[in-house]
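A single protein chain has been omitted; all remaining protein chains appear in their positions.
Up next is subunit A:
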Amino acid sequence: MAVQLLSGNEACAIGALRAGVKFFAGYPITPSTEIAEYLSRKLPKIGGTFVQMEDEIGSICCMNGATAAGLKAMTATSGPGFSLMQEGIGYSAMTELPCIIVNVMRGGPATGSPTRSSQSDVMQARHGTHGDHPIVTLCPWNVKECFDLTVEAVNVSERLRIPVIVLADEITGHMRETVELPEKPLLWHPTNPRKPRDQYFHYDDSNNYDSNIASFGEGYRIHLTGLVHRKDGFPTNDPEIIKWNMDRLRKKLEDNESWLWDVTFEDLGSETIIVCYGSTARSAMEAKRQYERKTGRRVGILRLRMIWPFPQQRLVSLLKSARRVIVPEMNQGQLNRSIERTVSPDVPVISVLRYDGETLTPEAIIEAL
């Protein structure tokens, strides 16, 4: 392992390569473009493919096509492109194709503030595409985690066959830090062997996750459709099967929540706890340090590496002793609602918000403390 000076976006691209991503389809957009540029240099060297599509709708569909044909594939974008990708995210959820999207957030809506940072796509990451669907969203807070969570995104997406969003932001994407990245990170491999062709069903109850699924070109003659389908993949309007199909998608997260929950924390015995994610967690850590030194009072920090599915049960127990919860976010208040639902009604949840494109500073959090 060598020590390197890297930006978050570069670390993310390296994470993708070391996780076995061989295909990238994308469309340039600030502040995510360095991921595409990096992969356009590296992928052809290893026999992989980089393709710049005509737009982000084309990008996600092209990625879904490559995944259906058996490759680990990825795309990266920011707000406007992420909006265009939403229908394709639903397609991935419905057909159970792994799908990895890095969204390096900028301010919105519309063209918004392309070069400024923001965390305003939190709700879109969860609910952007229509219909009930499973999705996982991971939020890196530093350069190393841009790497780690991209690897994790590939693993989770392959394992559960659902879309996974790496929700970075302009700060984590463009910031440079010295890091040591593992050459061979831990990768998931299917534990369920694949049935022979004559017994194979693409959507068998036994293969909802952890499975080795057939791809195009392997002689299984599979059918993928965005329509609600039976276990053989063909569409149906039978209410019983519609429900089975929707329950199947729901269970992907429900059955796996225990290992998916991913939080880090410090000093949870204290009465005041800051719940944070992404780049604002950096300010929260600094606020804790300064505040504790000045006042001698402890402050707890609970940092979510995974914000969706929201780790509610886990947070209920972790926040039991809290008398006051502070939620810093670079938006008009998005994840705070989930946290309000987690703590008892007499515990105030105080939002510290900033949405002018500037970094949410430790001072702003100290003021709330």
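Here are a few things to note about the model shown:
The definition used in the following text is that a residue touches a chain if its C-beta (ideal position, glycine included) is under 8 Å from a C-beta of that chain, and two chains touch if they have at least 3 such contacts; residues count from 1.
The criterion applied here is as follows: contacts and distances are computed from a predicted model.
The listed choices are "2-oxoacid:ferredoxin oxidoreductase subunit beta", "(2Fe-2S)-binding protein", "dihydrouracil dehydrogenase (NAD(+))" or "Metal ABC transporter permease"; the UniProt protein name belonging to the chain that is not shown reads "2-oxoacid:ferredoxin oxidoreductase subunit beta".
When the full complex is taken into account, the listed residue touching the unshown chain is A:His223, out of A:His223, A:Arg250 or A:Arg341. The hidden chain makes contact, of the residues A:Arg41, A:Lys294 or A:Arg341, with A:Arg41. By the touch definition given at the top, subunit A reaches the unshown chain through residues 23, 25, 41-42, 44-45, 47, 49, 51, 53-55, 57-59, 61-71, 73, 87-88, 91, 216-217, 219-227, 232, 234-235.
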